[in-house]
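One protein chain omitted, others in place.
Naming follows writing order (A, B and C), and every chain is counted from residue 1.
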Amino acid sequence: MADFTRNEMMTIVAARALKNDDVCFVGIGAPSAACNLARLTHAPQITLIYESGTIGTRPNVLPLSIGDGELCETALTTVSVPEMFRYWLQGGRITVGFLGGAQIDKFANINTTVVGDYDKPKVRLPGGGGAPEIATNCGEIFITMAMGKRAFLDKLPFITSMGHGPTGKERRAYGTKSKGPTRLITDMCVFEPDAETKEMTIVSIHPGVTREEIAENCGWTPRYAAQCGETPAPTAQELEVLRDIQARTKAAHAA
Amino acid sequence: MADFTRNEMMTIVAARALKNDDVCFVGIGAPSAACNLARLTHAPQITLIYESGTIGTRPNVLPLSIGDGELCETALTTVSVPEMFRYWLQGGRITVGFLGGAQIDKFANINTTVVGDYDKPKVRLPGGGGAPEIATNCGEIFITMAMGKRAFLDKLPFITSMGHGPTGKERRAYGTKSKGPTRLITDMCVFEPDAETKEMTIVSIHPGVTREEIAENCGWTPRYAAQCGETPAPTAQELEVLRDIQARTKAAHAA
Amino acid sequence: MAKFMGLAEAIAQNVRDGDTVAMEGFTHLIPFAAGHEIIRQGRKHLTLIRMTPDLIYDQMIGMGCADKLVFSWGGNPGVGSTHRMRDAVENGWPNQLAIEEHSHAAMANAYEAGAANLPFAVLRGYIGVDLPKVNSKIKSVTCPYTGEVLATVPAHRPDVGIIHAQRADKEGNVLIEGITGCQKEVVLASKRTIVTVEEVVEKLNPPSFNSVVLPHWTVGAISHVVGGAHPSYAQGYYKRDNSFYIAWDKISRDRDTFLAWMKENVLEKTPEAFAVHAKKGSA
Partner (left out) sequence: MAKFMGLAEAIAQNVRDGDTVAMEGFTHLIPFAAGHEIIRQGRKHLTLIRMTPDLIYDQMIGMGCADKLVFSWGGNPGVGSTHRMRDAVENGWPNQLAIEEHSHAAMANAYEAGAANLPFAVLRGYIGVDLPKVNSKIKSVTCPYTGEVLATVPAHRPDVGIIHAQRADKEGNVLIEGITGCQKEVVLASKRTIVTVEEVVEKLNPPSFNSVVLPHWTVGAISHVVGGAHPSYAQGYYKRDNSFYIAWDKISRDRDTFLAWMKENVLEKTPEAFAVHAKKGSA
């Protein structure tokens, strides 16, 4: 088994979840790396969309922002931002939306707005951006987040984007037709929602990670699926392609 | 004085009413001829917009339809039809909208929908097209129509686009900020709305036309402004430019 | 997901009796070849949506394809009446034709709302006019901020959207340029779509970053039909046949003349017959 970091494992697992015919709404960071890794390995036909308006983009380096010039230069077409949110996201054209965030709860609701009181915040986070509507208008949602007690919380101070709702029942109650978060991919394990309760449940543990470690980094007592197995380790090819694009990216952005 | 037809007089009077800084929403027929005549004579900077989405177009021949290729080829830019109606017309960007129609009343309401009952029409006319919203969203409206008893009616069977309303009071009552019809240019004379009653009132009579003739071709008893004068006859240059573009147009469409 | 096929197959697979069909193209790129194929395949009871019915719907209505027309301006542009449409509305020939009539602004907004997956569109329109009295689909909402009352129309969500475009690449991405009308909206608002194209190319080579391109995963059937927009036009390929629009007035005025023309030029022809027009009218 090749040497790999937990962050690499997270990105690689996210990439594996993507299919050739997916249309992905990509965020910056882990999602962008995962989507482009998928494109450069098993899903060459995947369509990547960034909210800047670039559709079907094929960057050679990962963008620092969602609007880097390379995204537009390699895109099939670039539309205005109002059109992107109206025709493409709200239009129901996206199969997979990627989200991340500062804090998450067991029903995959996410906070990226504030820590503390909204009007007198302890920490003012960036805010929702596209997330509130990505969460409900994409076919399904994949979330990538590194685990930790300050990130995986029993109760969020603020819901920026809805997962399955505060008690797991609200999404269905709203009549939202999209599936919501179907995968929460962390640096330690993979969660999927329980069919009944919608609580995010661990379905596979990354190589070298223990249940104790997961418990220490989770603000609630995590449930495990009956057939919880081990996540297949990164292949040499996966690691090579990922490291290659990240090296190119680092060189490009430092220039 | 040069020889000219009444139709030429109508088009030339309409052209004269246009200014260099006008942004015109142009219809087919007399309006298109008038707008392009203005552009080729005293208003070279005038902006012509056709509802097909062509903005700032400078055709060499008059289009047969509002979407002829020449309009796009000579335009500054061409936008989608939804954008045309949302950002440009409804957006309040148009200073002068041109309308014509099958029937008109003394408050410059227009019918282009049906003669007879709507559900069992005697004559089914083309319908409103852009007119209902042109009538209220442009800064002001110029109307060109040839007079006749079947066209200039005391009461319309159907209001396709609002002038000043059925009694001349409704436009103001709706709170519409645009001026509505400020000029009704016919083949015999020019009407403008009375400041108070909004009834279309004759402000000038074309050379060679009598008040009797006007009365015979108007379904209501027309009012005359106190200072009603004679419309200045077409100049040799106006006639030459108009006939020239119409000859070019005829040759092009017969091809 | 785009799939290349012959036009006959595309119509057979996608257009069913009773469907709501929108065929758009604002003067430019009107999908005439597709309309003729629908006539040849004898589709009935269609609800036809189009801002300007133009000659294409005049032909389809005259041949008895339609039970209902949703439109905003029904004439022969710059020429006069669409006689077959008038004959259906005024005299019920060849069958009764129900109409749902809007303004251009409302129709454009209804497509826009359909593409945006909204159930309705809001517009500052229909003020002081009679159309809302005869079209119960026109309603209103009150602005929650200013109290202003604005008109609404339901979104268009056709069963089938049909357009003609300049070209597609091998993957099925479609480029439209020039007067683009509301074709992007029609494709995005429709459940199934058919695109006829002038040309299939290796790469689209769009002339700018912001060209109007429909990705292959937004379109259904693509059929290569050279000249498929005639007597409308395809910018960069061939010109509008204005003389045919003028000639149509006489052809369509009389029922028998119309039927004879349709027999000779539609029923006894195939989509390939359109190619000759592209050659003749090349821009």
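For this structure, a couple of remarks:
Here is the rule we go by: a residue touches a chain if its C-beta (ideal position, glycine included) is under 8 Å from a C-beta of that chain, and two chains touch if they have at least 3 such contacts.
For clarity, every value in this text was computed on a predicted model and none was experimentally measured.
When the omitted chain is restored, the residue from A:161, A:201 or A:231 that touches it is A:161. In the complete complex, the residue from C:47, C:103, C:152 or C:232 that touches the missing chain is C:152.
For the options B:72, B:156 or B:241, the residue in contact with the chain missing from this view is B:72. Taking the complete complex into account, A:86 is the one of A:58, A:86 or A:106 that touches the chain left out. As for the chain not pictured, it touches chain C at residues 117-120, 122-124, 139-146, 148, 150, 152, 154, 177-178, 180, 206-212, 235. Counting over the whole complex, chain B has residues 21, 23, 47, 55-56, 72-73, 75-79, 86-87, 90-93, 137 touching the chain that is not drawn.
Think of the hidden chain as still there; on chain A it touches residues 28-29, 51-54, 63-69, 71-73, 78, 80-82, 84-86, 89-90, 113, 118-119, 121-124, 126-133, 135-137, 158-162, 165, 170-171, 174, 176, 252-255.
Basically, only the chains that are shown with their structure count from here on.
Under the stated contact rule, the graph of chain-to-chain touches is a line, running from one end chain to the other without closing.
For chain A, the chain whose average C-alpha position is most distant is B. Here A-C and B-C are compared, and the pair linked by more C-beta contacts is B-C.
With centres computed from Cα atoms alone, the innermost chain of the structure is C. Spacing of chain A relative to chain B, judged by their CA centroids, is 57 angstrom.
Our note on geometry: chain A versus chain C, Cα centroid distance of 40 Å, whole angstroms. Rounded to whole angstrom units, the spacing between the C-alpha centres of chain B and chain C is 28. Counting partner chains per residue, chain A shows two or more touched chains at no residue at all. Counting partner chains per residue, chain C shows two or more touched chains at residues 184-185, 212.
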